[in-house]
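With one protein chain removed, the remaining protein chains of the complex are shown where they sit.
Let's look at subunit A:
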Amino acid sequence: MVLSRRPRAAVALAAALALTLTACGGGGGGGGSTPGVTDTEVLIGSTLPLTGNAAPGYSEQGPAAKAMFDYINASGGIHGRKINLKYVDDGYNPANTVTLTKQLVLEDKVFAMVGALGTPTHTKVVDFLNSSRVPDLFVASGCTCWDQPDRNPYTYGWQPDYTVEGKILGDYVTKNFAGKKVAYFYQDDDFGADGMKGLDKFIDQNLVVSRQPYQPGNTDVAAQVSAIARSGAEVVVLETIPAYTALFKLTALRLGYSPQLVASSVGADPVTVSGLLENYAKQSGAPVTGTDLIEGLVSSAYLPSTTGGQNSWIELFRKVHDQYIPNLPFDGNVIYAMSYAYTFAQVLQAAGKDLTRQGLIDALNKGGFTGPGLVPFRYGPDSHAGYTGGQISTITGGQQVLSGTPLTTDDGDGPVVPYTTPQPAAPVNGVPAA
C-alpha cells in the first residue's frame, strides 16, 4: 500500500512541477497569454509625428493605416480577430518616442509595433523593443539600419532603403543622361549619405561636379542652389524630403536655372510636392501651378501611382480612402500606410490562428509576401530589409507615369536587374488570401 501510494505522489509532484515550469515558460515565450491578443482582437501600436515640422504628409499615415485595418475588420478581420491600431503623436522628438513606445508596450500591452515613423526617433527604441521581444515591423524610414537580424531580431524595415534607391537612380542617370554633368542636393544626415552611397556606385565620379548638403529646418537654401547652378550641372539628384524638393525647385526658378531633376521617392510624391510648391509660392506672393513645376521629375517608385491607370490596388485603396478618411488627400503617404497595413495583415494571416509573437516573426521570415508593391520583399532569417527596388517614374501632366520594368538590387555591389513577375490583383474585401 505504501509502495503503491508513493509513485502516485511522485507522479503528482512531477506533474505539478511540469505544470509550473510550463506556466513559467509560457510567460516568456507566449503561449495563451500573448500581450495584445484576444480571440477577437489584436492590438498594435505606432508612433509618428501628428504635430510639428515633420507632420505635413507623414501625419496622414496613422489615419490611413487605421482606415485600412478598419476596412479589413469590416470584412471579418484576420482569423476572426479585428486589428486595432493605436497611433500616438511623438512630434518627431525622440524623447517623446521613447516615452510613448514604452507606454504602448508596458501599459497598453500592444502585440507589436507597426509602421513607427522616423530614423532619429525610432533608432532610440529599437534596443528596448528587441530586449522586450516586441515585434517591430515595417519601420517607416529607409534607413539601412533596420536590417540587422543578428542584433535586432525583432525589427524589420519595409520600404526600399535609401542605398537601394540610390543605386536604381544612379543606374538610370548613367544610362539615360550619359556624359552629362551631375550635382547632388542632399539632406545632411544618414538619409543623404546612404542615398549618395548608392548613386556613387553607378555615376561616374568625374561627372559629379557639386555636392550640396542642407540642414533640415533651415529653409534658406539659396547658397546651395546657386553653387549647383554655377557648377553647370545638367542633372541634379535630390536626396530630399518633399519640403526641400519644393524649396530647391523654387530657388532654382528664381535663379533661372532649370536642370533635369531626379529625386528619391521620399521627396517625389507629386501631390505633396506640388501642394508645397503652391503654398510656398503663395507665401511669397507669386501664385503658381505646382504640377507644372515638377513636370519631368524622375524618381523611383515601389508602389503603384495614385493616378496611374487601372490598378486593382489603387482601386482598393481609393475605396478605403473614400469610405473612412475622405477628408485626407489621396496621396503617396496614404498609399504608403495602407500598403504596410496590408502587408501586416498578410503576415498576421500567415502566422495562423494561434497567434504568438514568435509565430509572427517565423511567418515573416518564411517570406513570399507579394502585394501592393511593384517589387518583392527580401524578408528571410538573414534579411530584414523591405522592398528590394523600384520602377523608374516620370511626372507627366502632374501624374507619376511608370516606365520600363521594375528593377531590383541590394545594398552591396550587386547589379540592378529587371523583375518581371506581374503584380497580383488586390482582394476586393481587403483581406489577404490565406
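General observations
Heads up, the rule we're going with is that contacts are C-beta pairs under 8 Å (C-beta built on N, C-alpha and C of every residue); 3 or more make two chains touch, one makes a residue touch a chain; residues count from 1.
The rule we apply is simple: contacts and distances are computed from a predicted model.
For the omitted chain of this complex, the UniProt record lists the protein as "Branched-chain amino acid transport system permease protein", which is one of "Spore gernimation protein", "Branched-chain amino acid transport system permease protein", "Allophanate hydrolase subunit 1" or "Cytochrome c oxidase subunit 1". Residue A:T123 is the one among A:N73, A:T123 or A:Q224 that touches the chain not shown. Here one chain is not drawn; of A:P94, A:G380 or A:P427, the residue touching it is A:P94. Only one of A:Q103, A:S312 or A:T405 touches the chain withheld from this view, namely A:Q103. As for the chain not pictured, it touches subunit A at residues 50-51, 55, 59, 63, 86, 88-89, 92-95, 98-99, 102-103, 106-107, 119-121, 123-125, 127-128, 188-190, 215-217.
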